[in-house]
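Here it is: the structure, laid out below.
Yeah, one chain of the complex is gone here, protein chain that is, but the others are all in their spots.
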Amino acid sequence: MVQPQRTDETFEMIGPGHNYESVTEKISSVVLSRRISVLWLALVLVFAHIAGLFGLGAVMTLFWGVGTWGNNIPVGWAFGIINFVWWIGIGHAGTLISAILLLLHQNWRTSINRFAEAMTLFAVFCAAQYPLFHIGRHMYAYWMFPVPNSMGLWPQFKSPLIWDVFAINTYLLVSALFWFVGLIPDLATLRDRARTKPAKIIYGMLAMGWRGSALHWRRYTALYLLLAGLSTPLVLSVHTIVSFDFAFGNVPGWHTTIFPPYFVAGAVFAGFAMVLILAIPLRAAFHLRDVITMKHLENCAKVMLATGMIVVYGYIMEVFFGWYSGSEYERYMTFVTRMNLNESPYAWSWYALLICNGLAIQPLWFKKVRTNPLALFVISLFVSVGMWLERFVIIVTSLTRDFLPAAWGNYSPTWVDWALYIGTIGLFFTLFLLFIRLLPAISIAEMRELVAHHGHGTASFTEHGTEEMADARLVEEHPTNKF
Amino acid sequence: MAQIFHPSTNTLSRISIIGVLVGLLALGGAIYAGNMSYGSRVNVPIEQPVQFSHKHHVTDDGIDCRYCHTSVDKAAFAGLPSTETCMTCHSQIWSDSPLLEPVRQSWATGQPIVWQRVNDQPDFVFFNHSIHLKKGVSCVTCHGRVDQMPVIWKDKTMSMAWCVDCHRNPEKHIRPREFVYDMGWQPNMDQVKMGLQLIKEYDILPAQQLTNCSICHR
Amino acid sequence: MNPLVYPDNKLNRLQSIALIMAVVGLVLFVIGFITSPGSVWQSYLYAYLFWLGVTAGSIGLLLLHHMVSGGWGFLIRGQLEAASRLLPWMAVLFVPLAIFGLFNIAGMNALYPWTDPEVAHHGVVQKKLGYLNIPFFLIRAALYFIIWGVIAMLLNRWGRTQYDRSDPEVTNRLNHLGSFGMVLMVITMTFAMVDWVMSLEPEWFSSIIGLLFSATHTLSAMATMLALFAYINGDLPELLVVPRRYFRDQGNLLLALVMLWAYLSFSQLLIIYSANIAEEALWYVHRERGGWGFISLSLIPLHFALPFLVLLVGSGLKQNPRRLAGVALFIVVMRHVDLFWWVAPTFRHHLYVTFADFGAPLLIGGIWLYLWVGQLRGRAILPVYDPRLEGHLPAQEVEVVSHV
Partner (left out) sequence: MTYVLDQSHQALKIGEDRLLYGYMAEFEHAEDVVAAARRVRDAGYKKIDAYTPFPVEGLSEALGFRDHWIPFLMLIGGIVGCIGGFALVYYCTVIAYPLNIGGRPLFSWPMYIPVTFECTVLVAALTGVLGMFLLNGLPMPYHPVFDHPDFDRASSDRFFLCIEARDPNFDFTETRRFMETLGALHVSDIELRK
């Protein structure tokens, strides 16, 4: 017997019956509606208060110094870098969705790319806070850039930490540009549909006078594709460089050549988990089930499973090469500090990590789980925790037990650490909630394009081949569209 | 659809964007300028509790540096003169000069004179005067012609780049040991040639080691 | 009925070429054996690694194709499947390697140094003997071939139906095999490369090796298949029923794999360079001194920059199978250089080449090609009943009509 399918769930990329006007109205009304939902307001208030914790932690750090954190020798790097890497990683899915899937002609990106890009921006913004506060002497933060200064000192270009400065700033800037360029046509839509004068003026100024000229579109699409082409290697380089932060140090458990691909996969893994954590409530709250459809959720779940398996592969390699290296330090790190619950105070985190990142994703092999939003939501939460734990394991186990037993020590975070960490979660969600009410969370122009490819939304389509064929035709006819 | 913006906004928007960019550049430039050598207060006279003139004491009176900075050739710190050092002469000459009132005050009360530091390295820099003198670095090299300063000022930036400049190429700056206190000494042969000889003679470490971080940051 | 089959005339010509290759290769190999017997198994190993890479990489490409159904896969799928069926032969060709690699025979030292008790009970190597010992090595090798063989068998058994009839269940099953198989494939390939390549320098380790070789074997396979594709069906206008995008996708995948090689290799270099630990850095020292530095440096422009730029900028090239084949052939040559660079500097502290270095790839390649062509005979080119294949396909149109 065929199970009755819920009417508001669809496995296509867009629900039936949509035309240009209806998608425009549907998405822009979320922004332009003057009704403020109680739930939204309540959530903003809650998260803004949580974000206040970040402010508190920041004030503590600025006033009293980094000594308020739990870091100390031997763990000179702790929550700061754990949270930094965690957030950066989460940011990666946004770029992956918007850039790589665009290059791969994966049209299912269309309805999730905008908010995924916003997620990237906010996540990278949150990530950037930690190094900024950790440097201690904040007034000299500009020393990280290659500007001549009174010390006559240049950045140490052989350090991956300086590469981080370049990578993170480039990433933030290019993501912001990519995001803004993508927003311009939608800002024009909002300008044209806004009912109040202030809204018209604000969206009008942001839209910069976009009028949809064919010549403008031509340059716009060329730029957009090329930015996607640039963002793709960029996003890989960012987490590769983050992995170098560790792999370059001769610390047991850090110095291993698999780190770059393993970190990149982990980043995408955590990022897609966050996409699901955001998308599942978003589509329910704003009735976007026919725009962010089950197909999107399932595809995200598949990417999560694939990258998760690479991460698990990374764990296997860490254990195997920990042994195969023959180095007693690597072996001690792997088999005692990480695995031995009796000997090591941090072994629990390694097992928790395996449960969250390894076991929890296994149900995703089944389509039933991949198409169950609640299950996906829960698994995504597990993965988010798991990816945080992964950085915890890498940093804390390795630093507390390095080469010299005399230099061993333990680490525990202080309340300021926790405030800064939980605070950024509040900051992230506050920014995100503001974003979905102030800007279109889904690219309207691209949704219209999607509608155009499917015959004005009248015919339902069953395979995703048609528009890809059209893309191919376009490229053949007009060589400039190639990238 | 009605126009939202007046035609003049086109010009206005462009001007404002350029204005913001120019403003940011100017701001950056100002911060930059403030941090360069002007920011390190080179050549800015430093007010001291007593208007002491190095020019007068060194050039006119011929007093050696070590008379007041007694530990310069033995220790890390060159030493600042105590009130007693001043009073060895000034109990006899200029003993009622109003300029010397703070010195006599200090002598009477036992409260030391609070000299203002001219060159002060941060705590994370390990600097030792004696080794520099031993290897032929003159006072002049770092402090300038103090013998010509009626009031004291900082002569060099004391920035790390400046230190490392010499650590990288000591031959350009060193001189025979016997002339390190001679303020007006000039080499009578090629400086670099002489410097290379002295490097050998005084066992000065190669630049690779002299620029090792832990030479100064220990 | 599937009308498009591999053209016999092309296959015959290719098989003759393969025979000539094998004979010339055998002669050179024998000369090499006489002139420098100490190094022939190094030559054999690197040549074997290339053709094993083509075979296993083909399995990997098939799994990837069934997993994501990229357009690049439809046109070369028959070739890939034929290559995957050669896996048992690769197991046979492994036998001499195992014999001469592990045992001192006829006065020749074994290829793998850890079989020498002198090396094995020295320094860090003795801690690895639980893994690096002859019985376990052989058991593992057998296991790899069994796992790869089972995957290849399933790929062929299920994949075959898509040439003859429509069966959505098979597509689904292949899709699942794609993801499960990929996991198994990467893990087994990792350990295989630890055994066969990394243990040549038993003190050295680099945990990226599994991904690196999974990627480069896939590159070997893709490049070889594209080079052969143009030769076998370059003139077939019938193939143009599929979207032109498929041709471009082939080029794009080749480009992506070239970039992946560069990315993974550079990551390994940079991490080892930065740490500068004796056990690890020595591996690069071997590849820097004694004339090897030139080869190391030439890999950057020739294995990466040149193919990268040509594939990135030459978008017209990607739609032209013949011109793409030129690039692919160049990559095949560079893959040989790269594998030679992985194997030989370990033993030859000064760069030199022997007759066997040229003979071994020709010999194994000739045998491989001969067998491969045999697998193609009478086979259809396009899996026209794969529901994900697009285009104006006569067979599918009939199918659609009959459904209506």
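When the chains are written out, they are named A, B and C in that same order, and each has its own residue count from 1.
As a working rule, a contact is a pair of C-beta atoms (placed from the backbone, for glycine too) under 8 Å apart; a residue touches a chain by one contact, two chains touch by 3 or more.
The model shown is predicted, which means the values in this text are computed figures rather than measured ones.
Contacts of the undisplayed chain with the visible chains, over the whole complex, involve A, B, C. Only one of C:68, C:255, C:269 or C:282 touches the absent chain when the whole complex is considered: C:269. The chain not shown here is touched by just one of A:237, A:256, A:299 or A:357, and that residue is A:237. Touching the chain that is not shown, out of A:199, A:222 or A:381: A:222 (per the contact rule at the top).
One chain of the complex is left out; on subunit B, the residues touching it are 1-10, 13-14, 17, 161, 164, 168, 208, 211-212. Hidden from this view is one chain, which touches subunit A at 19-21, 24, 146, 152-160, 162-163, 166-167, 169-170, 173-174, 177-178, 181, 185, 188-189, 191-193, 204-205, 208-223, 226-227, 230, 233-234, 237, 240-241, 244, 445-446, 448-449, 452, 456, 470, 474, 477-478, 480. Residues 266, 269-270, 273-274, 276 are the ones on subunit C that touch the missing chain.
We adopt the following convention: only the chains that are shown with their structure count from here on.
Closest to the protein's overall CA centre, chain by chain, comes A.
Chain centre most remote from that of subunit B: C (centre = mean of CA atoms).
Chains A-C form the pair joined by the most contacting C-beta pairs. Rounded to whole angstrom, the centroid-to-centroid distance between subunit B and subunit C, based on C-alpha atoms, equals 66 Å.
Separating the centre of subunit A from that of subunit B, both taken as means of CA atoms, is a distance of 50 Å. Mean C-alpha position of subunit A lies 35 Å from that of subunit C.
Subunit C makes touch with subunit A in their complex at residues 124-125, 127-128, 131, 179, 183, 186-187, 190, 194, 203, 205-211, 243-245, 248, 259, 263-264, 267-268, 270-272, 274-275, 277, 279, 315-316, 319, 387-388, 390. For subunit B in complex with subunit A, the touching residues are 1, 4-5, 10, 13, 31-32, 35-37, 39-40, 157, 159-162, 164.
Per the touch definition, subunit A reaches subunit C in the complex via residues 160, 233, 236, 240, 244, 247-248, 250, 255-261, 305-306, 309, 313, 316-318, 320-321, 323-327, 365, 463, 465, 468-469, 471-472, 475-476, 479, 482.
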